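Complex shown without one protein chain; remaining protein chains in place.
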Amino acid sequence: MAAYIARRIGQALLVIWLAYTLVFLAVQLLPNDPVTIFLSADAAADPATIAAMKAQYGYDQPLLVQYFSQLAGLFTGDFGYSLASGQPVAERIGAVVGSTLVLASSAFVTAVLFAVLLVAAATLARHAWLKRLIINLPPLFAAVPVFWLGLVLLQVLSIQLGVMSLFPDGSFASIAVPVLVLAIHVSAPIAQVLLKSVDNVYTQPFVDVLRAKGASPSWIFFRHVLKNAAAPAMTISGITVGTLLAGSVITETVFARAGLGQVVLQAVTAQDVALVQGLVLLTATAFVVVNLAVDLLYPLLDPRILKSGTHGAPRALVA
Amino acid sequence: MSIKLEEPLTRAAVVAPFDVEVIAAPKKEARALRSPMFWLTCAPLVMVLGWALFPSLFSGFDPISGVPAEKFQAPGAGHWFGTDHLGRDVFSRVVHGTSQTLLTAGLAVSIGLVVGTGLGLIAATAGRAADAVTMRLIDVLLAVPGFLISLIIVTAFAPGPISLGVGVGIASIASFARVVRSEVLRVRSLDYVEAAFMNGGTYWSVVFKHILPNSCGPVLALLAVDLGVAILAISGLGFLGFGSPPPTPEWGLLIAEGRQYLASAWWLTTLPGVVIVAVVILLAGLGRQLHKIFRL
C-alpha cells in the first residue's frame, strides 16, 4: 500500500515538473519574450521601458536562472506576476477563483450524479426503445456547445418565460442554470465511459451467477455492477478537470458571472503571457492533484490493484 | 504471455464443423457498408463538405454585405435562418462559414493525428523506456487543458484561425497517441503477427501488412469523433473572440454576434448552433459506424 502511494505521488510530481518545463520551453520558443509581446500593442513603448520592465520581472536573467527561480516559486505557491497589473498571479486568481470553484464543483457533482442516474435508467429500463433513447442522450450532450446551450436557456427562461434574470442576481435560478449547463456538458463523457464499462461488466460470468442466486436487476446493478464498473468512469472524471475549467470560463462569460473567465479574457486580450502561463501551471497542478486523489481511491474500489501482477514475459516484437 | 500458460477454456467460440465442407455465412463487412444508417450519416456530412468547397452553390445570398432594409427578418421561405442586424442572410453566413471552421478543425485534427500516431507508435514499439517517457508526456498533455494550450498560443501569436487550429491540435495529440498505442499493442500480441515473423516477414513488412491494417479502425473512428470535438472547441474559442475577426462568418463568431440580439432575434444564436450540434452528432455517429465496420 505504502509503495503504491509513494509511486503515485512520485508520478504526480514528475508530471507537474514536466508540465512546468514544457510550458517554460514553449514560452522560450515564442518569437518574443513575454514583456515584448505584452508591450507590442503599446506604441509608446520604447526599448528603455521594455528593458526596465524585463528587469523588474526578472526576464533579463539568464534562462537557467529564470527556469530554476520560477520552479522554486512553484513550491511556495508563487506562480509569477501579471504583466498588466503587476499583481502576483496567485493573488489575481485567488481573488476570483472562489466563485469559479463553486460553479465547477457543483457542476461536477451534478454531472457525476446525473451520469450515474442516466446509466442506471438505461440499464434498468424495461423497454428496448426507452433504453435506446437514454443511451443516445450522452452523445447528444457531448455535441452541444456550452455557450450555445447557455444562450438558448437564457433566451427561453429569461426572455420568453421571464423566470430568471439575464444577469446574476443571487436567485436560485441564476445559480442553478449555469451549473446545469456546465454539468450537462461534463456529464456526457462520464456517462459514455460508464455505460461502456457497465456493458463490459455485464458480459462477465459473475453476473450470471448473481442472477442464478435470484438477485433482481436493480440489486445486481447497484450492489455489484456499479462498483466493478466505477474505475474507468473515475479515470475519465479526473480527466474532465480540464473540460470543467474551459466550460467554466465560457459559462461565466455567457451568464456574465464574475470568476476566472474574466481573468482569462483580460489576460488574452492584453497579451499577458505571464498571467496565462501562471494560469496554465495552476490548472495543471489542480489536474494532477485531482487525478492523484482518483488514483489513491482505486484500491478502495478494487482490491486487485494493490497486488502488482507478475505476468511472465511480455511478447516482444520479433526481428 | 500469461494466456499461453493457462489451459484452454472451452468457451472459445468455435463453431462445430461436423462437416468440413460447410462454407460459412456471407461477408459481414460488405453488409455494414451497405447499411442505410451508414449512408444516412454520410450524406449530410458530404453536404456540409459541399458547403465548405462550393458555398455559392448552396446559398445565393452574400454573406458579408447585407440588405439593411431586410434586417431582423424571422426565418421563413426567403431566408431559411432569417437575417441579422445588417440584413445579411444567416443561412448564407453559416454556409460560407463552413470552410473557415472545417479548415481550422482539419488543421487541428491533422496535427493530432500525425503527432499522436507517431508518439503512439513509438510508445508501443520502441521498448519500455520509450513507452514510459511517452506516456508521461501524454499525461502532461492531458494535465494541461487543451483550452489553455490554445489560449497560450492565441495570446502569444494574436487571435486567428491558425493559432486556434494549432492550439486545439496539440490538445488532441494525447487521445490519438493513446488509441494508437493500445491498438498497436493489442494487434501485435496476436498470434498471426508472430506467425508472420516466423513466415519470413521483416519488421516493416509485418507492420504494414498486418499491424497497421488491423489497428486502423479505432483510429479512423477517433478521427471522425475528434473532428467533431475540434469543431466544438474552435467554435467555443471563436465565441470568446479568439478566432477570425468579424465580418468573417465563423460558426462560433456568428453565435457571439447574435448574442447582442438575444431578446429580439432568437434565430441569430439558435439556428447556427443547431447546425454545429447536428454536424458534431453526425461525426460522432460516423465514428461509431466506422468502429463497427472495422471490428472483426
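Letters A and B mark the chains in the order given here, with residues in each chain numbered from 1 onward.
The criterion applied here is as follows: contacts are C-beta pairs under 8 Å (C-beta built on N, C-alpha and C of every residue); 3 or more make two chains touch, one makes a residue touch a chain.
Following the convention adopted for this analysis, contacts and distances are computed from a predicted model.
Novice: The complex lacks one chain in this depiction; which UniProt name from "Anti-sigma factor", "histidine kinase", "ABC transporter" or "Pyruvate formate lyase activating enzyme" does that chain carry?
Specialist: "ABC transporter"
Novice: Give the labels of the shown chains that the missing chain contacts, considering the complete complex.
Specialist: So, spelled out: the chain left out of view touches A, B.
Novice: If the hidden chain were put back, which of B:Ser35, B:Ser205 or B:Ser264 would touch it?
Specialist: B:Ser205
Novice: Touching the absent chain: which residues on chain A qualify?
Specialist: Touch with the absent chain occurs at residues 204-206, 208-216, 219, 224, 227-228, 301-304, 307, 310, 312-313, 315, 318-319.
Novice: In the full complex, which bits of chain B touch the chain not displayed? Write them out.
Specialist: Given the touch definition above, chain B has residues 4-18, 20-25, 27, 190-192, 194-196, 198-202, 205, 210, 213-214, 296 touching the missing chain.
Rule of thumb we're sticking to: only the chains that are shown with their structure count from here on.
Novice: Taking the mean of the C-alpha atoms as each chain's centre, how many Å separate chain A from chain B?
Specialist: Inter-chain centre distance comes to 21 Å.
Novice: Enumerate the contact residues on chain B facing chain A in the complex.
Specialist: Chain B residues touching chain A: 1-2, 5, 125, 136-137, 139-140, 142-149, 151-152, 154-159, 188-189, 194, 197-198, 202-203, 206, 228, 232, 235-236, 239-240, 242, 252, 255-256, 258-259, 262-263, 266, 269-270, 273, 276-277, 280-281, 284-285.
Novice: Tell me, which parts of chain A touch chain B in their complex?
Specialist: These residues of chain A touch chain B: 11, 14-16, 18-19, 22-23, 26-27, 30, 37, 139-140, 142-148, 151-152, 154-155, 159, 166, 239, 241-243, 245-246, 249-250, 253, 264-265, 267-268, 271-273, 276-277, 279-280, 283-284, 287-288, 291, 311-315, 317-319.
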